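Below: one structure, written as structure tokens.
Here the complex is missing a single protein chain, while all its other protein chains stay put.
Order of writing sets the labels: A, B and C. Residues in every chain begin at 1.
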Amino acid sequence: MHSRIETSFNQQAMMSTLGAKLTDVSAGRVIITAPILPTSTQQQGFGHAGLTFSIGDSAAGYSALTMMAEGQEVLTTEMKINLLAPAKGDYLRATGKVVKAGKRLVIVTAEVEAIIGDQATTIAILQGTMVPVNLQS
Amino acid sequence: MHSRIETSFNQQAMMSTLGAKLTDVSAGRVIITAPILPTSTQQQGFGHAGLTFSIGDSAAGYSALTMMAEGQEVLTTEMKINLLAPAKGDYLRATGKVVKAGKRLVIVTAEVEAIIGDQATTIAILQGTMVPVNLQS
Amino acid sequence: MHSRIETSFNQQAMMSTLGAKLTDVSAGRVIITAPILPTSTQQQGFGHAGLTFSIGDSAAGYSALTMMAEGQEVLTTEMKINLLAPAKGDYLRATGKVVKAGKRLVIVTAEVEAIIGDQATTIAILQGTMVPVNLQS
Partner (left out) sequence: MHSRIETSFNQQAMMSTLGAKLTDVSAGRVIITAPILPTSTQQQGFGHAGLTFSIGDSAAGYSALTMMAEGQEVLTTEMKINLLAPAKGDYLRATGKVVKAGKRLVIVTAEVEAIIGDQATTIAILQGTMVPVNLQS
């Protein structure tokens, strides 16, 4: 399971652009971390909402993928993000979780934290839906 | 008004990373375009949901900023995206619009289209809330 | 088509409880109106968010149903509502529209207006997803 997630993650050029790393994978739960690169900021120098969204969405998506059969992928069909605090700190950590894995739809959530030293502050919560699709061979 | 939006846009390093351009600014409506760079893709080679979200969110945010007094900024507090079709094509075009500009909250929408030749396909719709904040001087 | 929507609408006891009426049905677009009954209010005497949501969600759902084959129903899988103004006035009018009708998912929006005399004020916008299901016979 783990290697399948890794393979897909490594194919997401966007994750590499954002400096994101696949940090932890278990059944129904995936953690992605990312620095706040100077190339990922908004106008005030904090991480862009698009950075926070990208790693939250990917963590949620890969948590869904851990529940899928071989030969399946997942695509985001909808995602909602509430931003609670500025994206500033040493790095960001996104934890995606499966709430319900159905055949047609997988409901997921994610939490994104900003880490400063050994303190974690929740900066965003996400709630959305992944759709399983069969990989073309 | 226009120059204020441009100044802020140019400070968003994320927009530059994604190759995004501020294409059109009018009262309550902003258009941002972006290529689908090889550095912005997901695992299947289409544009990452984070790319679509980023330009949709920024277009929506800047449409809100056109309604703000000088010395004010806006921050996204929440945003919901429905993804309708894969992000593939010559480039993406995000149109942000103000639905209601209140003192405390600005409700916005955005539509993201994929352009192939002279055909535009809606690939995402967004609906969210911006919060006006006073710029620190 | 019209009679199928009417039949289903009349089976929604909740619509009757809220005094809601199916006002207009066309392909991909349904209008539901409802009074602000004394039994539908929140603590300040305005219509409850649950009233606004209920008719917006049903209008969106029935707009999706107009695109479905006979023998299919739709269920809401997710819906997001932004509330713009208090639900007060002579009555409420919810207009649901199909944005994209796919085989597996139908993306919909709705707008809810409060009507006072001949003035309409948008009080809410909704964006969500309907899932087609086969009716059990």
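Details
Please note the rule applied: a residue touches a chain if its C-beta (ideal position, glycine included) is under 8 Å from a C-beta of that chain, and two chains touch if they have at least 3 such contacts.
The shown structure was predicted, so the numbers you read here are calculated from the model rather than taken from an experiment.
Panel shows subunit C; residues 8-9, 11-14, 16-18, 38-44, 48-51, 53-55, 57-58, 73, 75-83 of it touch the chain omitted from the view. In the full complex, subunit B makes contact with the omitted chain through residues 77-78, 80, 104-105, 128-129, 131. The set of subunit A residues touching the chain not shown comprises 80, 82, 84-85, 99-100, 107, 109, 122, 125, 127-129.
Heads up, the rule we're going with is that only the chains that are shown with their structure count from here on.
Averaging Cα coordinates per chain and for the whole protein, the chain whose average falls nearest the overall one is B.
A straight line joining the Cα centres of subunit B and subunit C is 28 Å long.
Separation between the centroids of subunit A and subunit B, computed from CA atoms only, is 20 Å.
Contacts with at least two other chains are made by residues 80, 128-129 of subunit C.
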